[in-house]
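Data first, discussion second: the structure below is written as structure tokens.
Every protein chain but one is kept in place in this view of the complex.
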Amino acid sequence: MTPPLRLEPDRVVSTVCPYCGVGCRVDLYVKNERVYRVMAHGGPPNYGALCVKGRFGLGFLHHPDRLTTPLIRRRKGGELEPVGWREALDFAAERLAWVAAKHGPDSLYFISSAKATNEANYLMQKLARAAVGTHNVDHCARLCHSSSTAALSRSLGSAAMSNTIEEIPLSDVILVTGSNTVETHPVIGAMIKKAARNGAYLIVADPRRVGLAESAHLWLRLKPGSDPVLFGAMARWLVESGHYDRAFVEERAEGFDEWWASVREYTLEFAESATGVPAEKIRAAAERYAAAGAAAIYWAMGITQHSHGVANVQALVNLAVLAGQLGKPGSGLNPLRGQNNVQGAGDMGALPNVYPGYQPTANAAVRERWGRLWGTPQPETAGITMTEALESIGRPGGVRAVYLMGEDPVTSEPYQEHVRAALAQLDFLVVQDILKNETYPYADVVLPAASFAEKNGTFTNTDRRVQLLRPVFEPPGRARPDVWILARMGTRLARLLNRGSAASWEYPNAAAVWEEVRRAAPEMFGGISHARLEHENLRWPCASESSPGVSVLFTDGFATPSGRARLLPAPWNPPAEQPGGEYPLLLSTGRVLYHWHGGALSRRSALSEAYPTLKVEVNPADAERYGVRDGAAVWLVSRRGRIRAVAWVTERAPEGVVFAPIHFAEEAANRLTNNAYDPVSKIPEYKAAAVRLEPA
Amino acid sequence: MNHKPLLLPLLDEALKRGPLEPADVAAAARATGLPAAAAWEAVRFYPRYAATGERWLLVDEPVVRSRNFDSLLNALERVALAAGVESGTVYSYGLEALGPALVVEQGAERRVYAPVDEASLERLAAGAEPGPAAGLLPRELAGGGWLLEDPPPPPQFPGAGELIASARAAGLRGLGGAHFPVWRKLEAVRAQDAAEKYVVVNGDESEPGNFKDRWLMEHNPRLVWTGAALAARAVGASEIVFYVRGEYEGALERVEAARRELAASGYLDGLETSTFRGGGLYICGEESALLESIEGKRAEPRLKPPYPAEAGLFGKPTLVNNVETLAHLALVASHGADAYRERRPKLFSISGDVAKPGVYELALGTTLEEALAAAGAGRARAVLLGGAAGTFLKLPDAAGLPLDFEAPRAQGDSIGPGALMVFDETRDLWAVAEGVSAFFAHESCGKCFPCSLGTPHLHRLVWNWRRGQRRPELLHELAQALEQGSLCGLGQAAPWAVRSLLERFVEVNR
Partner (left out) sequence: MSRVAVVIDGLLVQAEPDWTVLEAARSAGVEIPTLCHHERTGTEGICRLCMVEVAGRMEPACATRVRPGMVVNTRGAAVEQLRRTVLELVALETNVEYDDELSGWMEEYGADPTRWGEPLAGRRQRKPLADNPFFVREYDKCYNCRRCLDACGEGIQGVWALAFTGRGAEAGVTTTFDLELAEAGCIFCGNCVEVCPTGALVPLEELRAAKGGPS
């Protein structure tokens, strides 16, 4: 049915929203080369719904800050000057090759993007591994879900949502923790709320009174950072009271004894004192969860972005395994992925430790295989993570040149001042992006890229659905699709560094890149082709052309060597930095509805009119204590820096905790956060830093 | 109580402290678990939450419409304008038997006077009592009969099977207007497998020309409670909500007093009971709209199925019965089905051009002529049967019509809840029709398109008709659309009176 229009569109193009991991299908209505209306496409994954960002937040497409021509800085300290593509690519390739030759391939670092297509991510890691010969490639999921990936992979062997969006109405109990779903994944948030209205029992474990807490049947307002105790105590209680799924644990899990020893102390009473949640509620939550016909857990950054993020996720995994809530429709473990293609970036191997399809780089046979496929030997040295890479800049043997695609580490990385200093020290920085961002002033080469609406390719959403993008416009000026740019860069680097054949970098289009992905990871993607995606909904794993892909993971086994789920201890350690003394408040950072990520897109659209300045959430009691009025300007000060914000006095924040969004580059909350990392996932601790409030 | 606090009582509490503020509404919404939007919808739906300051209101009903409505309204507007008070009309207060009525509204408080005339309005303007206060119907408005005398002692609950069988044997039907067999509804609710069930007493009675429920609630409420308690035990309900029309202050008090008394006697043991002040609109009497209004929402009829017996109040199986119906059920239990059948009692509200307007208990099947004679009708030419949602009968053609469930229905009429509004040949029946159509346009809830848009057009067509501009084809089409297209009985019945006038009173249409 056509909507009632004031204006006949020149064309309507069906594509995928560029914002969050829900991956909503959208129809863009275009007149005179501008989008004037966005409608939901109908069908999965969003079933006719959108959120404000996809619906009204695409103004960035037409923003004057779009990069439209390649720029190079001929020498440090000089100006960026416009040049043609050939010159820019030659210039960049020569410098990168020079650094690689002089300091070794591991002195280069490739930062891929959870905003870019699967095809672009594939080429980016191929650039690192094939053309340069390093595993130094990563993307920002490091900053989001690497804790999830780590815990899920080692325990279950697969790191994606184990259920699908369609299964939300099938759960009898839904446990959401560390996710302000209604703001960060609004379409899924609305579906969860609706499920709760239709009879699902909704448990929310969150220190903040976030949107879902209002709809929850049971809200566990735990102290920040006490997650492993809460979930450990729930699991312990299930075992102690006999409510756990004994058969499931005996037949499908391993590691019970070691795990049991690790939760010995986590009695309900102990948990009450450690988490601040009444024992009665913990018990009720555990019993409800375990007794449900189907119960699903959803989580996001509130769980992962801690210096003990892996332990947090592990505690959830343990709980699900003990309750036997895995491998059934509506029953499973579901990390909600933040960015539109964060799932795909990982799937495509834009990670230092795995090739596409999560094939480990540490495995010699795997390396062999990829070496054969690409016609060039594969490096044995392990890659380092993006956080480690940025830390290493300026140190002996550290990273000296960075190729950055669609990322803005100045806003997204913790401890912002440090990042700026690091970037300034680089020998060489390539920035490939659609918009000017905060990192752009440090670039030696700027490569203007096509936006999601100007190219072909695929995104993989949070429930593993591979979806096709369709170009709506020509890219502005001389901007080009990432795939186009990377292929040309590959040709040059391969030739300059004499690795593999330049011909292996010839891709007529994005579909050709995808065909290589299919061949390289057939178990996951063999059945998925661009042609099928034109008219079918497909998700991985999808091995054959006749399959629609698997919905529920782990129905009959886990992807671990033993086929069993591994229970592992999830030790509790309080956040690395504790509030007290001069810094009495705990700062948690995160996202808000109207903005996304570093704000590069959302703040260049009508969204910024709805949420123009940084607001910090302050509990009324704290406001009273520190003399802060609602709507007043305040300074938020940590050991590492200070930012200015407007105070929003609200019950959303618990006493003693303030919350600041991350989307404001000029007042970046990450200027304040601590550079403490999870020891396994290396995820930065964004959710806990000690701060104080000062009236401004 | 198995449910959260109810919205309307909370809003009424807040209203006692002054006009409603958003904060009051938000607090009430929170307490009830309703979204604030739903509470706000209720506030903007029910008239009493909008009331501010002083207003003088003439009661608009079919009988006064047939008489001096226009001149009274003119006079009221004149004196109100002079006094600087807002004036207007309100619909039928169940006072048709007393004569024209006036309501003085002061914020949420209302005082009612009847009968009034133009002199009363002058007194009102002068700051005096305009006429006799009409807080309660005079007890003497009703003659004798089982329902109208002091009730027998509340009978023992005979057991569900027994009670339902007696209701069936007695031929008891619903007396709110639709005449649905009582035993079938009892059985349907009883058959539901649910932990919670409700009985709701429909005492909304806003059908113009009807006041028998009002009389029962004011003068014999114990009988109604008795029936409700028996019904609750029969269907396995644990809670009774007695929904009393919001404007019936006296009835509210008496129903509540009777509840306390009966509860104190132990007769209501094991039952949760409450008296609920209704929303104050005609549509609140439609059973599903009534349930919505108890739930704190706009009183809009639900789509059926499901019927209340399956999914009623808060989605639980619910028995909704009219006040009189439940009174009858009590009598069936007290006197037995056989004795009841012999009498076939039914209350009729008779008003208009009769010597003794009032509530009459007549046997079903009494002819129209006999009924009119009982009330002392002179030269009646027309009777509006049932209420505003009724039809005009023509006399003497219809004199022999038995007033029962079947005979009127066979010719496209219905006794409805039992109103007879009588008009002699001096009365302008089109003035009555105009009033009736204005009533429906005013009372349409706004849910479905045919009624919300069609009722004002019906009113305009009738208004024009009365003034010589006749569009029979449009009137006919609209009547069809309303009757066949409307979601609930309100819109469906809206054209009945007008259409019967067109069909039966050809001479006045020329």
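Read from first to last, the chains carry the letters A and B; within each, the first residue is number 1.
Here is the rule we go by: contacts are C-beta pairs under 8 Å (C-beta built on N, C-alpha and C of every residue); 3 or more make two chains touch, one makes a residue touch a chain.
None of these values were measured; they are calculated from a predicted model.
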Q) Wait, the hidden chain, what does it touch out of the ones we have here? A) A, B
Q) Among B:Leu163, B:Ala441, B:Val462 or B:Val498, which residue is in contact with the omitted chain in the full complex? A) B:Ala441
**Q.** Listed residues B:Arg173, B:Arg298, B:Arg381 or B:Arg504, member touching the removed chain
**A.** B:Arg298
Q | Chain not shown: contacting residue from A:Cys51, A:Leu67, A:Val249 or A:Leu553 | A | A:Cys51
Q) Which subunit B residues touch the hidden chain? A) 22, 25-26, 35-38, 40-41, 44-45, 281, 298, 303, 441-450, 452-457, 460, 474, 477-478, 480-481, 484-487
Q: State which residues belonging to subunit A touch the missing partner chain.
A: 1-7, 29, 31-32, 34-40, 47-52, 55-56, 59, 62, 182, 186, 190, 193-194, 197, 215, 593-594, 606, 609-610
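One rule holds for everything that comes next: only the chains that are shown with their structure count from here on.
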**Q.** Whole-Å separation of chain centres (CA-atom averages), subunit A against subunit B
**A.** 61
